[in-house]
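Missing here is one protein chain; the remaining ones are kept as they sit in the complex.
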Amino acid sequence: MFPKNTWYVAARSEEVEAKPLGRQICGEKIAFYRGLDNKVCAVEDFCPHRGAALSLGYVEAGNLVCGYHGLVMGCDGKPVSMPMQRIQGFPCIKSYPVVERYGFLWVWPGEAEKAQESLVPTFEWCDNRKWVYDGGLYHIGCDYRLMIDNLMDLTHEAYVHAGSIGQPEIDLAPVNTTTDGDMVITSRYMNNIIAPPHWQAALRANGLPDQQPVDRWQVSRFTPPSHIMIDVGVALAGKGGYEADPQYKASSTVVDFITPETETSHWYFWGMARNYKIDDAALTEAIREDQGRIFHQDLDVLEAQQRNIQSHPDRKLLMLNIDTGGVQARRIIDKMIRSEREEAMEEA
Amino acid sequence: MFPKNTWYVAARSEEVEAKPLGRQICGEKIAFYRGLDNKVCAVEDFCPHRGAALSLGYVEAGNLVCGYHGLVMGCDGKPVSMPMQRIQGFPCIKSYPVVERYGFLWVWPGEAEKAQESLVPTFEWCDNRKWVYDGGLYHIGCDYRLMIDNLMDLTHEAYVHAGSIGQPEIDLAPVNTTTDGDMVITSRYMNNIIAPPHWQAALRANGLPDQQPVDRWQVSRFTPPSHIMIDVGVALAGKGGYEADPQYKASSTVVDFITPETETSHWYFWGMARNYKIDDAALTEAIREDQGRIFHQDLDVLEAQQRNIQSHPDRKLLMLNIDTGGVQARRIIDKMIRSEREEAMEEA
Partner (left out) sequence: MFPKNTWYVAARSEEVEAKPLGRQICGEKIAFYRGLDNKVCAVEDFCPHRGAALSLGYVEAGNLVCGYHGLVMGCDGKPVSMPMQRIQGFPCIKSYPVVERYGFLWVWPGEAEKAQESLVPTFEWCDNRKWVYDGGLYHIGCDYRLMIDNLMDLTHEAYVHAGSIGQPEIDLAPVNTTTDGDMVITSRYMNNIIAPPHWQAALRANGLPDQQPVDRWQVSRFTPPSHIMIDVGVALAGKGGYEADPQYKASSTVVDFITPETETSHWYFWGMARNYKIDDAALTEAIREDQGRIFHQDLDVLEAQQRNIQSHPDRKLLMLNIDTGGVQARRIIDKMIRSEREEAMEEA
């Protein structure tokens, strides 16, 4: 259950260079590659000649060449040529709107004619010289919505990530969920606490004392179909918290792009954007490694949850106040799916 | 096809210490853990909050804490608390009667109200200072009843275990099967033979000559639902065989607890109990290693048999005299399943 007439992150830019990349997005098997002027293209991963996977082929003169018998496929899904063959009558394959932005390939897996580049979302850290971003990709065997639940309720940090970003005070601070159009915002503020290990390190990196009380915040922002930006940080206590002057705080944005592969698996693009010490490549690398390790702790939990839910499809799960963020996000997703269906029926 | 209102061995005691253990028994996914005073508890491995696997959590103050969002689950399947939440309206999960005896956790996967601790079986070697026990656990991809067949017909030793406990004389000695209430007994006596390698070593360990003729016995005792104790041994020929005075013999009890996981897989708790040189830890270890190696030879045979039976579900297998032990044991199991169904229908 996922909307398809929308932009999803399909890959990190560096995943598609000279070689094509085959990846399934929202049930569609797609071959991504770089055409003329390095422009990204996306076509069905199915050669109309004999069904070979085009992603096993190579790029020549901006076109994707099938690695089995040399059919040359155009970016628009129309065969261009094939040695010694007339290709006029050859069937076309689907092509997918795809754009490259902010270090990612964004794909529109649904009806191509509805795609508009202007709908690719943007965020404060994107193409912003004051920010630096790095991250990674995990393949996770669960419904992508379980990951949305996970990130819209950071209560789990106290349990899954105890010893790094988790701390008991998370449980004691009330969580607040609001919506703003199609955006869902879940926030939690913990004042006058001692920072957990991950944030102590960040304080030190900013030249701040790490054993002094701080105000800590977590603000998760969901936007459709499944992007979640989380403002996280700590400021020396009493300096204004989230609003404190930069000299008193350490803060970042956790970047989460969650892309369905199938109904029960997804691609999780995780990362961190920050606007301090942006030229410190060693720090960037240290953060990426640390985050990669911490975020990996969610995999077992989520995959076991998926198995449990599949073996008890009838059980209703609870929807507590801490779950409101996920619940509201699912409502927006459901609305998108419904309206896609209605449009499809009207068009039929 | 397995009875559920009965006690099964779920784990060896040392498998559940500080960390909980998740294990499927008779189709039920169960989280085992140690509560107050080290007492074992067993609840469904499904957090009523969001379906997380409780076995991935931890124990605190005698309760199992969900590792995802901190729901505290009681031993009775009733939620105890959750940070910042009122848990009165939370649904309960199943809890399972479980007791610890003789180094094992015994679980009753069926209707809890029918469980009686007095029904946990006991055997001569259990809690008996004159005996020592050690063993291991194998997960096997076949119907647990194929393992019962295997152990109630030791003819296979001559083939599967040639070179250790198998010997050609096994084939020549008639097998005898009797029943005593719900117990099925299969016995085979081989007189005036030379012991096979495993028993030659046991004779030496008892200070007896290993190249002299012996009388050998194998007496398998099945009790429901799927426990099989096998008295095995050799005595110097003509000294009374099974009844011989201890000074003339080497004997042991093979201990087999066979617990269904699903219809086509089971947990096999194998081990050996003996009443000689019980303080010789090196001997205990040597026997365990030897037995582990020998019993592992059955795995391939049983899993291939399972695949063959599944691909030919219509074929009737033969029931020879050597198979009578397994056949009788299955009759008792079938009777238990039937009576569970009748009770369920009466109660409905």
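Order as written gives the chain letters A and B; numbering starts at 1 within each chain.
Simple rule for what comes next: a residue touches a chain if its C-beta (ideal position, glycine included) is under 8 Å from a C-beta of that chain, and two chains touch if they have at least 3 such contacts.
This structure is a prediction, so every number in the text was calculated from the model and none was measured.
Considering B:E44, B:D149, B:D210 or B:D256, the position touching the chain not shown turns out to be B:D149 (whole complex). In the complete assembly, the contact with the undisplayed chain comes from A:G70, out of A:G70, A:G136, A:P197 or A:P213. Contact residues of subunit B toward the unshown chain are 149, 153, 155-156, 158-160, 171-172, 174, 300-301, 304-305, 307-309, 311-312, 315, 317-318, 320-323.
One chain of the complex is left out; on subunit A, the residues touching it are 29, 45-46, 48-53, 56-57, 65-70, 82-85, 90-91.
Operating definition for what follows: only the chains that are shown with their structure count from here on.
Centre-to-centre separation between subunit A and subunit B, using Cα means, comes to 48 Å.
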